[in-house]
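Missing here is one protein chain; the remaining ones are kept as they sit in the complex.
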Amino acid sequence: MENLPILQDLDKPRDHCGVMAVWGHPKAAELTYLGLYALQHRGQESAGIVSSDGEKLYPHRGMGLLGDVFRDQSSFQQLPGSSAIGHVRYSTTGSSSLANVQPILVNTKDGPVAIGHNGNLTNAVSLRAELEKKGAIFQTTSDSELFVHLIARSNKPTLPERLQEAMLELKGAFSVVLISRDEIIAARDPHGFRPLCMGRKGDTIGFASETCALDILGLPYERDVKAGEILSVSARGMESLQYAEPNLNLCVFELIYFARPDSHIYETSVDKVRRKLGKILAEEHPADADVVISIPDSSNTSALGYARQSGIKYEIGLIRNHYIGRTFINPSQFMRSYNSRIKYNPVRGVLEGRRVVVVDDSIVRGTTMKKLVGMIRQAGAKEVHIRIASPPVRWPCFYGMDYPTRKELIAAFATPKEIEEFLGVDSLRHLSIEGMLASTRDKPTNYCTACFSGVYPVALTDPAQLAELVEPDKAWAKAELERVLRSIE
Amino acid sequence: MENLPILQDLDKPRDHCGVMAVWGHPKAAELTYLGLYALQHRGQESAGIVSSDGEKLYPHRGMGLLGDVFRDQSSFQQLPGSSAIGHVRYSTTGSSSLANVQPILVNTKDGPVAIGHNGNLTNAVSLRAELEKKGAIFQTTSDSELFVHLIARSNKPTLPERLQEAMLELKGAFSVVLISRDEIIAARDPHGFRPLCMGRKGDTIGFASETCALDILGLPYERDVKAGEILSVSARGMESLQYAEPNLNLCVFELIYFARPDSHIYETSVDKVRRKLGKILAEEHPADADVVISIPDSSNTSALGYARQSGIKYEIGLIRNHYIGRTFINPSQFMRSYNSRIKYNPVRGVLEGRRVVVVDDSIVRGTTMKKLVGMIRQAGAKEVHIRIASPPVRWPCFYGMDYPTRKELIAAFATPKEIEEFLGVDSLRHLSIEGMLASTRDKPTNYCTACFSGVYPVALTDPAQLAELVEPDKAWAKAELERVLRSIE
Amino acid sequence: MENLPILQDLDKPRDHCGVMAVWGHPKAAELTYLGLYALQHRGQESAGIVSSDGEKLYPHRGMGLLGDVFRDQSSFQQLPGSSAIGHVRYSTTGSSSLANVQPILVNTKDGPVAIGHNGNLTNAVSLRAELEKKGAIFQTTSDSELFVHLIARSNKPTLPERLQEAMLELKGAFSVVLISRDEIIAARDPHGFRPLCMGRKGDTIGFASETCALDILGLPYERDVKAGEILSVSARGMESLQYAEPNLNLCVFELIYFARPDSHIYETSVDKVRRKLGKILAEEHPADADVVISIPDSSNTSALGYARQSGIKYEIGLIRNHYIGRTFINPSQFMRSYNSRIKYNPVRGVLEGRRVVVVDDSIVRGTTMKKLVGMIRQAGAKEVHIRIASPPVRWPCFYGMDYPTRKELIAAFATPKEIEEFLGVDSLRHLSIEGMLASTRDKPTNYCTACFSGVYPVALTDPAQLAELVEPDKAWAKAELERVLRSIE
Partner (left out) sequence: MENLPILQDLDKPRDHCGVMAVWGHPKAAELTYLGLYALQHRGQESAGIVSSDGEKLYPHRGMGLLGDVFRDQSSFQQLPGSSAIGHVRYSTTGSSSLANVQPILVNTKDGPVAIGHNGNLTNAVSLRAELEKKGAIFQTTSDSELFVHLIARSNKPTLPERLQEAMLELKGAFSVVLISRDEIIAARDPHGFRPLCMGRKGDTIGFASETCALDILGLPYERDVKAGEILSVSARGMESLQYAEPNLNLCVFELIYFARPDSHIYETSVDKVRRKLGKILAEEHPADADVVISIPDSSNTSALGYARQSGIKYEIGLIRNHYIGRTFINPSQFMRSYNSRIKYNPVRGVLEGRRVVVVDDSIVRGTTMKKLVGMIRQAGAKEVHIRIASPPVRWPCFYGMDYPTRKELIAAFATPKEIEEFLGVDSLRHLSIEGMLASTRDKPTNYCTACFSGVYPVALTDPAQLAELVEPDKAWAKAELERVLRSIE
């Protein structure tokens, strides 16, 4: 793509995907589409739906936002049937191509099957080599294609069992939805890295990455798909197969940043967790200031929490331009210098002469934050205090988040003092790991904190992944940071 | 267009346009583009830029958002020169066509000239008939084309004088920018209905509907173009021609809803006016409640003002899906029933069991509000109290806002009690006209309040316009309201 | 357009346009479309139709071939009514833009009117300047727009009279069709430069540039629109207004090359004229040879005539690739060297060891012919004798053909000997002017021979046109020829 995806904040990790499935409704594809609309924040690069009318599977997939892929009602006339699965996807630049768009649909000896996958496999490279040695032909560069090859090779009598056989060979993070001619399946890896929930109204059953997608359909939330569970729905009803012992390592970043605040995931209200993150942040790191502002919209709730706890008044200090499309025309070096100002504009009347607390949910590279701090100061702020509602991100994720490499994570190579200087702020404070975990509902050990702590719950074996863990060279990293900064400048 | 513009809230008036101009910068077209990005909220149906390199004018215009019209860097290679004007436009469905996209560019005996117009003429119909009788051929159905015909017919020696001659014949609202081979002009009608401001840095001069567009360019605000002033910039410098006595009738709805909160217009900070609207609203109409929420994003600031004044805590009770594109696929009757839920989702944790104050800036038809009230109640709210930060809208606008006809304005035919019942709320209260005017900086008589009061500062003569003032038949209006409601349902 | 129009032979003149009109049929627009299909050879750059349902005019126009502009049945749903006019257009590169696409449709005080024009005005520049001085605004750079401005300014009571008033001011070549809400008009300049014929079946009346368009509709040919005649069709029936004395100067190139061989124009069968051109050519310039071949498809008929008269057998010696689209991807210098071979391939079995007569209808630059001669020799021809079924083209046309400028016409600056050498042929002979005129039905003085003789029947006044008549500098012309040759190489 020739355009720079300006919606994509270089300063945030990106989720890979959102998944959706609907069973038992004459307009299953349309419901799936509506559900995906609510999950669009989880993936904006491509979208797709596969439906079944009991005899055939029907795909409609394409690059772009849902609105790009489903342009008119005719899209749905080609998606008949009362069951459907859908997927929205993000991916790294290298592998963003039509071939990788999900759901992946293939024909096997047992009939057609399609899958949508949220997560990341950690043993994809070696498994793929092994299958290719046996003559398998891969059509995509996506690790998700391993599911269908393993299913196609399994000789088990039912699809859930074939899926079980496949999943037992796969390591890493996977919340998946599958569709065959006559059933829908939702399954989650034993660690439960990625969320997956289920709702039901009458005969209609829905699965979704987040409850906000069930809300849009008016399907009351019933329960989460359990870690290690394969949940299938067919004419025989719903059947649960607990194919592996759960060993929870829920992704805490879903609560901090990815999920929508109106969602419940991991049986918790995201909105409430975020407000508590802000409150504990205020307790851990108070500031002597006049106003609290957020970076709209992702840190609105934690900023309100901080304001409430600290007693400092909450104001709207930055206006976000929501008319920015997914892409922004390929900027000349000249235009690039206006990039941050296109997206945010400070409200001078709120900031001028004030000591400002800026609450954000996370910092990855620090580049966007540096720009914003400059704008806030230019609007007349007397002091700028950054409060981050999560610990410093120091390690890459291999379970479904797309981070820059370790050497690009500012907290992986710079001291807190250095970061403060880099950002040009009066103070920068992060929430502690303990504070973060205290904001959640579950017991702390049920969360994966790898990106903060470097403790990886699923062993890494792929040499390319191991190479990403190496300590970054500080000089190189700083130079690189400057380069990125100039490039977004 | 086959798709329903879902971004377009049927419950709000729409502004017609935003204008932008840049003089004295080698990348004038790119700066104009950036400025228009900040003005995109003023018009989303079409966009265009015309630049000059001193010898020729170069147009690039198209239907859609800026991102649709300017798809890559090559668009700017076709817009050379150091001066440019730009325009974003909304229009009523009937006349939305490529031919009407602005800036309008024509060749006259004195060379090419292009114009971008924000506002609405009230004597367009008769003037057009008169010119056609003389053999003039109109290419568009837009009233803005009258400017160029009058300019082309004038025999005055300079463009500002030709424009003056034209503007003296035109009645109504017009903030315009013009470009010829060697000058840029910005002008405003004597009533100053629509805003227009000027900024400057070094040799670069910019004109824009709102200051947020100057901010994005880093051009410090210098002053407003005055009502009745023609301000031209050329190699001879800047020249002001006060072509008519100012007689201020500023559009107060710009402050209430249209303008971005980070803008200054009419020499006032929009953000401050909105906070004050909320505060006075809280004084005039307190509520016994637990939380104050806004309809994001347009009433965020007034809701904060209401919360601050009332002492009731501000919460984020509705999440808006910002990934909705400009259009949403042509909904079947089936899909339409999900429309409101696609755009907004309530945060149950905030609303459940609470007495809720919902602050909004305005109500036109009442249809969207009715849907939202339903969602808020379904999320468990115990009571719902609507507080509107402007008076009831009872009259159409002929000066640049696009309202439904009078019979579709709920406050024009229903009693307050009836509206409360229609919306299904515990109480509904509007700000008074006095309260509204007290929130502004200027003296009250400087504002146009026609849409609230029915007092039209520029006489209406066009029979079609006069017909719109007739008292609506109540039975008909109610039936129509039900119909609209079902259609968006 | 970024692509090279490979269909466009640089070695032939181009016609500017074809026109079509249908009255009195419920599917008038569809019939007009079918008729234009038969006229597509007269213009391939843009196409358009305007229909009337008695109340409004409906346009559908676009760049490209008919198949590009009318993509599906829906195009015709937007063209209701029982009358329609249509146009296909070629134009010089400079002015090929959407704005210039015909029919031109405008609103006048007397209602909407649209026009399609085949031909070229010779006093366009001065007339346009005059109208602009009076405040007229021109939307296109096409001379055809003058018609509508003059019509709009006329105060005559009926459209035919307004058109008459307009046409009396216009000099040059014009066969036009017009449509208003309630009538269709076809008219031709007093010289009759361009053809225009009429057919009728029952209540349906059609006008077309050539009879092949009437054939496709099954409308039997009735008569030509006369030179100097305005023929209007309305509810009152057909009315003829002979607005000026005919003074015939029919374009003889229509018979030689432009018109389709299955057409009758100027009351003559094109096929028969071409066969006779070939026969007289064989008489004037016999050749001692083994086979006669044509350059498919335009010289097939004259080659058959030559073969018949000379007794030398006719063979198919060149195969033309008809799958070449209108455009060919913008060739790198590398690809360009394959250009001729893409379009034509010699049939070795026909040419090898033979003395070959190549009959072509005309030579303009000589560049394509030079390529073909090289290919024919490479396929083993022993001798190559070129016979051209028209005299040498030495002068530009200002009446509707698009030639290169005079200095690019090889016969304008090179001696016959030099041309033979340039082409690399054993002999090159052209038909005489007398021989050419003897092939036609009319008396010789009824034809325009300006491009062969330099005798221009309508006086030229535009300085730009006069400048094109200057004797070309031979050295410059040769260098230019080499340059063109390399560019198409």
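Quick notes on this one:
All chains are identified by letter, namely A, B and C, in their written order; residue positions are counted from 1 within each chain.
Criterion: contacts are C-beta pairs under 8 Å (C-beta built on N, C-alpha and C of every residue); 3 or more make two chains touch, one makes a residue touch a chain.
From a predicted model like this one, the values you see are computed outputs, not experimental measurements.
Taking every chain of the complex into account, the chain not shown here touches A, C. Among C:316, C:433, C:469 or C:485, only C:316 touches the chain left out of the display. Note on the undisplayed chain: of the listed residues C:260, C:370, C:387 or C:407, the one touching it is C:260.
Considering the whole complex, the residue from C:19, C:38 or C:101 that touches the absent chain is C:38. Listed by residue number, the positions of chain C touching the unshown chain are 2-3, 27, 30, 34, 37-38, 40-41, 44, 65-68, 70-73, 75-76, 212, 215-218, 260-262, 269, 271-272, 297, 300-301, 304, 308, 313-316, 319, 321-332, 334-335, 338, 341-342, 345-350. By the touch definition given at the top, chain A reaches the unshown chain through residues 106-109, 129, 132-139, 148-149, 152-153.
Operating definition for what follows: only the chains that are shown with their structure count from here on.
Taken as a contact graph, the chains are arranged in an open line, each linked only to its neighbours along the path. For the pair chain A and chain B, the distance between mean C-alpha positions equals 36 Å. Rounded to a whole number, the gap between the C-alpha centres of chain A and chain C is 62 angstrom.
None of the residues of chain C touches two or more other chains.
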